[in-house]
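All protein chains but one are shown in place.
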Amino acid sequence: MKMMTYKDRVVPILRVADYLLVPIQIDLDDSTVGRLQKQLMEEIERTRARAVILDVRMVEVIDSYISYTLSETAAMARLMGCRTILCGIQPPVALTLAQMGVVLQELVVARDLEHALVLASLS
Amino acid sequence: MVGEKIETLLESPAHEFDVVVRIAREEDIAVARQMAKQLAQETGFSLADVTKIATAVSELARNIYRYAKEGRIMIRKRLEDRDGPCIEVIAADRGPGISDVELVLTRGYTTYERSLGIGLSGVKRLMDSFEIYSEVGKGTVVITEKRRRKF
Partner (left out) sequence: MDTGQVTGIVGKLSAESRQRDLWRQFLEAALAGSQDEKATSGMAEALRSLLEELGEKEVADRIIDIGKEEPSFPVTDMLRAVVEISGEMRRENETTLKQLRQMLSELATPIIRIWKDMLLVAMIGNIDSQRAQDIAERLLHRVSSSRAKVVLVDVTGVPMIDTVVGGFLIEMFNAIKFLGAEVILTGIKPEVAHTLVKLGVDFRMVSIARDLEDALRKGIAITMEERNRRKQLALSLAGNEAGESGEDDDL
């Protein structure tokens, strides 16, 4: 796998202890999802993180495609020995996902960052 | 019959709608979603319902982009309806069409690798009314509405 160049990086990834924190502020579409996943897997490999926290506080709409890409990313992380925790789902988004009948496979949901860290430390 | 309906809708003048978004590139999905959100907000929907409408539009736009490559999303508000204010969303394309509409509406059905297969059934659950017309080789039209709640 070729290492990513600076401009291939689509999200900021912050490291907190053994965990990676990823605030999602971009529109997750076909072109960016691939880059996000590549960047994240490289970062997991490099830091040997125990868990990834995906923060979706800024995401106003999560449709079935976006929720699928999040689960897909979590499945990839799991294969690398890393748990994925989703945090910051906004109330309107939660109601929408529930009404559509979406199941967030592979993901653990946390209330806020602190809760996410607690859940991450359990793994 | 379905072919005519698709042509009529795709040729319908833009002024009949509040928003018309041509879907041809992936970025257009975000545009359609954003426009839907704004219109629903103007119509006085609750934040949760605004999000539901924007999500439904996102699903419809993504279906066009994926399966038909090109099509239109048309949205209009209807304030004078007997049952109260309402938003109507129409998605139309001249794509390959769907041979078994019932099957597509089954939760979990998908022909696309990156999907949960709840796209259209999700739209149906989020909106108050849902109609779909499709013919293989002609295209697909989805007409859907959401009414503003009384309180």
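We just call them A and B in the order they show up, numbering each chain from 1.
Please note the rule applied: a residue touches a chain if its C-beta (ideal position, glycine included) is under 8 Å from a C-beta of that chain, and two chains touch if they have at least 3 such contacts.
Note that this is a predicted model, so its numbers are computed, not measured.
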Subunit B positions in touch with the non-displayed chain are 46-48, 149-151
Listed in rising order, the subunit A residues that touch the chain left out are 9, 11-18, 43, 47, 87, 89-95, 97-99, 104, 109-112, 114-115, 117-118, 121-122
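As a working rule, only the chains that are shown with their structure count from here on.
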So, in whole Å, the Cα centroid of subunit A is separated from that of subunit B by 28
Per the touch rule above, subunit B residues touching subunit A in the complex are 26-27, 29-30, 33, 37, 47-48, 50-52, 54-55, 58-59, 62, 107, 114-119, 121-122, 125-126
As the complex stands, subunit A meets subunit B at residues 27, 29-31, 60-65, 67-69, 71-72, 91-93, 95-96, 99-102
